[in-house]
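Incomplete set of chains, arranged as in the complex.
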Amino acid sequence: MISFIKKGIAGSKLGKPPGTILSFSGSPEKEVEFEHIRYNSVDFRQKMLKGSENVPAPDDSDDITWLCFFGQSDLGLMNRAAELYDIPHLLLEDILNPDHRPKLEIFDNQILIIVKMISINDEGSLVAEQVSFVVGKNYVLAFQEFPGDLFDPVRERLKKSLGRIRSMTADYLAFALLDLIVDNYFVVLEAVAEVLEGLEMTLIKEPSEFDVVDIHDLKMQLFYLRKIAWPLREVANGLQKAEIEIIRPHTKMYFTDVYDHSIRVLETTETLREVAIGVSELYMSNISLKMNEIMQTLTIISTIFIPTTFVAGIYGMNFEFMPELKWQWGYFGALGFMLMIGLVMLAFFRRKRWI
Amino acid sequence: MISFIKKGIAGSKLGKPPGTILSFSGSPEKEVEFEHIRYNSVDFRQKMLKGSENVPAPDDSDDITWLCFFGQSDLGLMNRAAELYDIPHLLLEDILNPDHRPKLEIFDNQILIIVKMISINDEGSLVAEQVSFVVGKNYVLAFQEFPGDLFDPVRERLKKSLGRIRSMTADYLAFALLDLIVDNYFVVLEAVAEVLEGLEMTLIKEPSEFDVVDIHDLKMQLFYLRKIAWPLREVANGLQKAEIEIIRPHTKMYFTDVYDHSIRVLETTETLREVAIGVSELYMSNISLKMNEIMQTLTIISTIFIPTTFVAGIYGMNFEFMPELKWQWGYFGALGFMLMIGLVMLAFFRRKRWI
């Protein structure tokens, strides 16, 4: 019988008031930093602030403010930011819960987006990180689960004023960040597809090198990908349909694009999963086939030699009265008889198409 | 042929008028108690009442009344409570039927919630308990299937006035209780996930220790979890969408949170089920692989020694006229011939990549 043990993160949150945020095992000795970017079509400023410094407050200017929080260990900072930008406590809890389901909440003057960023790390493993955005009229707050430079391409575009990003509103910045995240799914799916194709090739060309645990691992990864890709699609759909002032009519089309991509992510995931299942089934067929071959070899050898050995055994008996033993051609007769048995067996196997 | 026997609880209820409640096998000798909690933002009173005492009647005060019934053996008490709080007889039957499907019924001035509480007991088994709530303007009636302290965390929060629970209305209390129940699902799912991961590891690292009945048990548990998690989602959805005076606008957001969690419960259950299926399949592959290995060993040994034994058998025959027996190098020639057969077989196996 299996027996379960009550523990883990969920356990320690039992019965706490909603909005309770557990203290994270972040490294408190190293002071947390956050980034403040402010730009408009002609200007771009970027600076790193210490966790203890003031969080820039929202204002009514036309400049776009982008605050980027790395890691989530400094709860005080989070709370100050939440207060300044009117983020309800329940939602802050969702942002800081690294295991939250991707979701979209649309308020009158704010949008909350929680998604999973998926990427390949240097060891070649898939890593999922929760990324949340709070998007307002002229600001975007981005919360990454771990410190990291994943938004660098967008920073680059802002700094070098590539494309029209600098002349667009905050919702476009949100789109650019989300688009980057969805594009990463394709990078991951391409890598998965390549590994899967490699496994398929190995199975077909070099079956003995094939490790069934690999395909099992891949299937598990694809389950996980599908699980987080489904709500991503919902988020993208919600954004393209949102009737809210923050999302300008001309950025809607961009969110539609993100939605299209998220559907493609889902479909590709499904297809890869079916291919993985197909490869598993092919593998099982191969095992059965190889077993058949092995057994066939054994059976052919055994059924040829077991009867002939029996004949040899007969003439190895030590009875005093065994007339054949005294015949001049007895030995060769026996050999001939055994040969005949062998040939009959071979003919039988050929008729059965075993050889 | 299988043959069925008519019996069980369902059998004894056949054709009874609706609302018939079977007498339970509760222990009538021990008098039943129930708990009466009454609080507002400044005050908190809690007392245990005997089953024979008067059930506190609903009133119009702004205090919140929470009645908590443990176990369901005292039908008289149940009936008195139902009468006082206007609970229709059919619904009381649902509350007292320990096998009822989770459901939500919304009336003008009352909500009935039936859910399954799932937890891990001291023996490490999953236990499901039916818990029902009747929520009114300023009261919550909670019915537990078995006596127990599962709501203690909420009592604690009330007593110590943690968070804002004391200043909120009865619907918030209902939310707090429901939230506690849903959070317990995560505790269970985490424990299940851990066991599943353990089984997967065992299978990969130490296949001989793996017991297929364990994974079968786990799959059955996951079927059951899914069966009760589905209607839980419906209940949470109904609550977040309810257009009724009892549920205040500012508590809606909390029920949305419960709904989010219930979806995550469902998705996690599904994912665990797929992982469990994946582990089963991996196990079947492993069995087949091991069989292949066993057969390969047998075949290699057999096909090398069966023909050579046959050769030895030939020269063990007692024919009078066997010229080879007299040759000086006959013995070593025979040994050499057998060695050659063995080497040919080994070469054959190597070409087939069996060794």
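Letters A and B name the chains as they come in the text, with residue numbers starting at 1 for each one.
Keep in mind that, in the parts below, a contact is a pair of C-beta atoms (placed from the backbone, for glycine too) under 8 Å apart; a residue touches a chain by one contact, two chains touch by 3 or more.
Since the structure is predicted, the reported quantities are computational estimates derived from the model, not experimental observations.
Note on stoichiometry: the full complex in this file contains 5 copies of its one protein sequence, with 2 placed in the shown coordinates.
Everything below uses one rule, namely that only the chains that are shown with their structure count from here on.
Rounded to a multiple of 5, the C-alpha superposition of chain A onto chain B involves a rotation of 70 degrees.
Rounded to whole angstrom units, the spacing between the C-alpha centres of chain A and chain B is 26. For chain B in complex with chain A, the touching residues are 119-120, 123-126, 152-154, 156-157, 162-165, 175-176, 179-180, 183-184, 186-192, 194-195, 199, 204, 214, 217-218, 253-254, 257, 260, 263-264, 267, 270-271, 274-275, 278, 281-282, 284-286, 288-289, 291-292, 295-296, 298-299, 302-303, 306-307, 309-310, 313-314, 316-322, 352-354. If you check the complex, the residues on chain A that touch chain B are 1-11, 13-20, 88, 90, 94, 100-101, 103, 208, 212-213, 216, 219-220, 223-224, 227, 230, 280, 283-284, 287-288, 290-291, 293-295, 297-298, 301-302, 305-306, 308-309, 312-313, 315-318, 322, 324-331, 334-335, 338.
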